[in-house]
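Before I ask anything, let me first share the structure, which is written out below as structure tokens.
For this view, one protein chain was removed and the others were kept in their places.
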């Protein structure tokens, strides 16, 4: 994984997703080099960049023009040759214009979480995976409920990370915000 | 417990210990109204104030003159009638000048953790309790080792707290730094 | 707090609520000796016992006859003189038969969480407090949503506890299940 501080970032655009969380999302996404991925709410582009290094094609979308700009900049720095198509738009609209995909990653959904999961599920190839990272309590339950409604058996992992800061007097543990990673697999 | 934001605080003085941690320390200290307590490294005085409301007498000590000042201010605001003696000094020196006590709380030890626990143990009444709050990894292991050397059976509890911030779009969970609370009881 | 292992417990009845969580619930409940408390889903009676030591009167209710029996046994052991009225019933029915109260504690709600909070809120005295302990994701969001609907500003604290087990080779950290403690205060 690319260290957090090697991403360009600006105020007003969340991210990058912390290294350990990116690592776990990549792990749950089980991507392979033939996969097509839709990355919804790409923010700073942390996951977009990592995905672009492992898969065939990434479609990344964010409503926020600044997010698109920052993601573009990070792609240029960290993987200029990656096959990434970036959209400044909402995910529901974009899904009308792209082919089916193997993996749907939802990092931000601007209030459209449930329809994004539902429409994404329709467009997901058999055996494909949906991964939602949730920093809000409500995102956790809505995702679990929606995946259950779709007949999937959601996997939920909440991750609490503390990082040690090495000081003269010892190693101070600094907590970060808990994130839930929720995964659903479409049956084959 | 007094809410965190009702304590006066200044830069350069750590604290107050977060409400939930104060609550757990009070719980582990099992103080009663007849107890005499030594509070080492009182910082902002969060625990000093809480202790002063429950026990007969608190001796509080901090090397940092600003900490003593802030603690004094918080005592005046939250428990002006509490029986608290405050020292700007190091704990080892102060222990020569005070009587034996029922509870030793160590929130900060300025590098003297082991001798403070050892000397504190000698001065602890039978059935008394030592409680160390540790934000450093090294404080955790040194405390456990020292309590074991003294023949005590340490109880170790590490606490990770996340607080929900209610936003328009949902409840964002914000992590705080993990703290370990380590307790030893002197046999009767 | 009474140590966890001093409570009588049986299979099929959840609890007792872990010492640290009981401690934090008591802290958030801010009970005083004049308070009347309704304890819904008392389970093993861990909180019922602690409450009964601090307040004027506890009404405790559980649908499970075994829970009522176990709570009774724990009350007899740990606070035989406490003023506790125990009901084997559902909380909504019981609320018709008891007077108003200062504190509502919800540890279990058998699918009636939202109506229990709503009816409890009506019966809560001005300045009273509702505290819900949630081990399910869905309980967290339903509680937050319901308290917001009632015009309250919910406080949410998620608690992750690990306990050290002292072994010959060192101190092994054992995690426990995260619990959210959600509090709402009725305005005066």
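Quick notes on this one:
Letters are used for the chains, namely A, B and C, taken in the order the chains are written, and counting of residues starts over at 1 for each.
Definition applied: a contact is a pair of C-beta atoms (placed from the backbone, for glycine too) under 8 Å apart; a residue touches a chain by one contact, two chains touch by 3 or more.
None of the values given here were measured: they were computed from a predicted structure.
Looking at C:2, C:72 or C:135, the residue that reaches the missing chain in the full complex is C:135.
For chain B, the residues touching the chain absent from view are 137-138, 140-141, 144-145, 156, 158, 160, 178. Within the complete assembly, residues 1, 19-20, 23-24, 27, 140-141, 144, 148, 153-164, 166, 171, 173, 180, 182 of chain A touch the chain that is not shown. Taking the whole complex into account, chain C touches the unshown chain at residues 111, 135-139, 160, 162, 164, 167, 169-178.
Keep this in mind: only the chains that are shown with their structure count from here on.
Comparing chain C-alpha centroids with the centroid of the full set of protein C-alpha atoms picks out C as the closest. Between chain A and chain B, two chains of identical sequence, the interface residue sets overlap for the most part, with shared numbers making up over half of the total. After Cα superposition, the angle needed to carry chain A onto chain C is 180 degrees, rounded to a multiple of 5. Look at where the CA atoms of chain B average out and do the same for chain C: the two points lie 27 Å apart. With centres taken as mean Cα positions, chain C sits 37 Å from chain A. Between the Cα centres of chain A and chain B there is a gap of 42 Å.
The set of chain A residues touching two or more other chains comprises 137-138, 160, 178.
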